[in-house]
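Every protein chain except one is present and positioned as in the full complex.
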Amino acid sequence: MTSSEELIQVRNLKKYFQLTGGVFRKVMGYVRAVDDVTFDIYRGETLGLVGESGCGKTTCGRTIMHLIPKTAGEIIFEGKDVSEIKGGDLREFRKNMGIVFQDPMASLDPRITIKNAVGEPLLVNGIAKGFRLRNMVLELLQKVGLSEDHLNRFPHEFSGGQRQRICIARALALNPKFIVMDEPTSSTDVSVQAQTLNLMKDLQKEFNLTYLFISHNLSVVKHMSDRVAVMYLGKIVEMTPGDIFEDAMHPYSAALVSAVPVPDPSLRGRAHILAGEVPSPINPPSGCRFHPRCRFAKERCMEEIPELRDMGGGQLVACHFAGELDLGYKEELDASSTLAVEA
Amino acid sequence: MALISPRTIDLKTGHAQLALQKHIAGCARAIRRVIWHMRLRDYVIRRLLLAIPVVIGVLAITFVLAYVMGDPVGIYTQERTSPEAVEAIRRAHGLDRPLYEQFFFYLRDLASGDWGYSVSARLPVTQVIATRLPATIELSLFAIVFAIALGIPLGILSATKKDRWPDHVTRVVALAGVSMPIFWFALMLKYVFFFQFYMAGLPALPEGGRYTFTVLPYTPITGFLLIDSIITLNPVLFMDGLVHLILPGFALGYLTLAIITRMMRSSMLEVLKEDYITLARSKGLRERVVIYRHALRNAMIPTVTVIGLAFGGLMSGAVLTETIFSWPGLGRWSTRAILNSDIPSINAFTLLVAFIFVGANLVVDLVYGALDPRIRYG
Partner (left out) sequence: MTKMDTKQYSEEIEETSSSIKYFVYFILVLGFINVIAGFVNIIDALLLYDIGTINEIGLMGNIATGSIAAIVIGILLLPIGLGVRDLENWAFPWVLYANLLAILLFLVNGGFIVYIGLFNLFAIILLMTPQIRAFWWKLYMEDMGPRAKETRYTLYLIRKSPLVVAGIIIIAVYICLAIFAPYITPYGPTEREWYNFLQAPSPQHIWGTDQNGGDVFSMVIWATQVDLKIAISVVAVALVVGAFIGAAAGYFGGAVDEIVMRITDVFFAFPGLILAMAIVSALGARNLDNISIALMLVWWPTYARLVRGQVLIEREKLYVEAARSVGASDMRILAFHILPNTIQPVIVQATLDMGGVLLTAAGLSFIGFGAEAGSAEWGLMIAQGQNHFAQYWVTLFPGLAILFCALSFNLVGDGVRDILDPKLRRR
């Protein structure tokens, strides 16, 4: 499944947003949305990216797409450095990539029919016009399970799942190699979710696509991904080629895994509830960013930033004590480990 | 701030979560309160600073308009004046200097209180303003108080009785208010309540003026007739002044009344659709309490801005109303000045009105900022 050829290599990617305030709106600080992130995406695989809301996963996806300018770092696409790409080259480069946004209603122009919305990539890149454009759009729509009847309708005439499929068709229009799925199912209900996810998997097989699948839902990520990267406060804390439910080695990943609801009542209450609030990315904690909420935190965690270490089998973990800790998320509830805050 | 959201990841279980949420919400509230005060101060300062370029721009526009209006030398010369003499006058008044220097002189003169001489009133402009401003303010205040006192209840009535006859009547009244030429409305009022009442032998309202000057003696102290009559303990003059205010005040206030009513209605309808109103109702509160305790406060916020903007309409309307009711205020003076090409007066009037308007909007914005925390984050 996982071929060793890298499609995208992200090296030390940083994206800081300026925070302005005060009378003259001077720069008060930076939101470190993505802070020194390094990872590879292999051809034909799906890399899942999970984390809490606000941890920088969406920003990460958009920065790779060149939708927002990065602050620092390198993005290497098929062995070529595309970090500083601009103008016509950027347009040419974007033909290789597609993106599906979280909210399908908002990502479709309400005044443009589906034919023109899906056909826009083909039109602006000079691939097709007129009848040919229409036929190509129709083919795309048929691929995602829509028909000719849908061609000349406006977005508001569709259901949520259909809109999401239209967005997928648009992302596929330029025959890209790589698609960023930015929480594609978070705004649809569960029955539609499964359909959409399976459609994505089928399309991946058919077109040999590479996905970056961003979500906060661990079960969905597990279903979709070959490898999973866990993000916390702008940093990747763990990257595992296997099943994150089985192999989590970082305390944060373990806590995420344990928080997923399971239909087994005997396991109820085993979750390690994370204490406290996600710290502000404006002023992240020193050392390991997770240490204020980590129940295994030691002196060293507050001072030294942990690097991603290879724990064997391609599993990378950014924890000083990875492998030494008894994370215990698979066992029965340990009463002392649950940080239930009294009222 | 979005960053301090009280939500964490998939915390799906029981009381511990609730407690945690409470704790977090408490912390977040404390932080927000600090930010609120910080932001309010910053907002006030920023809003004041933003007013500076506006004031400079207003001065520049009035200067340019005055400059284009005509050569000020004309006032001092006659047909016989020799070209040399004209040149001498130009030099004496600095009119041969470059434009930016003249602008500087203009600012200096304004700052030192030398606003020019009003030919039409045969008085220095500042003196004219001092005598006429109180009359205009008195009229405008009467109009705006009338508009608010009637407009807000009408708006609430219209919103709460939506699509029933009180709503329809109110909407027609409001729509007529924004569509009616104010000067025509004033004339029609005068025609009915002065002329027709007078012809029918009914107690007619006065035709114009601030008081019956043929009968009553009045020496201005503050310039505000109603206040002066109270100070001098003169109930006859007070009543006379009040009666004289009714028609012009009503004519002037009707447009503002219409604007306030419409705004109040739409914002009230907007607020009544909100979830917290449904919640308040579902708690079993009486409708009166829901509307006056919960909805009104939030519905007032947009209405407050409209009142600030309506000030401009009042100033425009005052020009027309005062002309029709012979009200000895700024508006009447300005029309006379324009028809006599009295440039310093036109200029001073435009400038003064702009300052009043800018000031009113500044106050409204600050009130708005204090009322609605969202606005400060802009």
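All chains are identified by letter, namely A and B, in their written order; residue positions are counted from 1 within each chain.
Following the convention adopted for this analysis, a residue touches a chain if its C-beta (ideal position, glycine included) is under 8 Å from a C-beta of that chain, and two chains touch if they have at least 3 such contacts.
Computed from a prediction, not measured in an experiment: that's the story for all the values here.
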Check your understanding: In the intact complex, which of the depicted chains does the undisplayed chain touch?
Key -> A, B
Study note, to complete from the structure: Checked against the full complex, the residue among A:Gly79, A:Gly130 or A:Gly313 that touches the missing chain is A:Gly130
**Study point:** Of A:Glu6, A:Asp40, A:Asp103 or A:Asp247, the one touching the omitted chain in the full complex
**Key:** A:Asp103
Study note, to complete from the structure: By the document's definition of touch, the residue of B:Phe104, B:Tyr191 or B:Phe213 touching the omitted chain is B:Tyr191
Exercise for review: Touching the absent chain in the whole complex: find that residue among B:Met69, B:Ile231 or B:Leu279.
Suggested key: B:Met69
Review point. Which parts of chain B are in contact with the chain that was left out?
Key: 50, 53-54, 57-58, 60-62, 64-66, 68-70, 175-176, 178-185, 187-188, 190-191, 195, 311-313, 315-316, 319-320, 323-324, 334-335, 338-339, 341, 343, 346-347, 349-350, 353-354, 357-358, 361
Study note, to complete from the structure: Touching the unshown chain, chain A contributes residues 65, 67, 91, 94-95, 97-99, 101, 103, 106-113, 115, 120-121, 124-125, 129-132, 134-135, 138, 148-149, 151-154, 156-157, 167, 170, 173-174
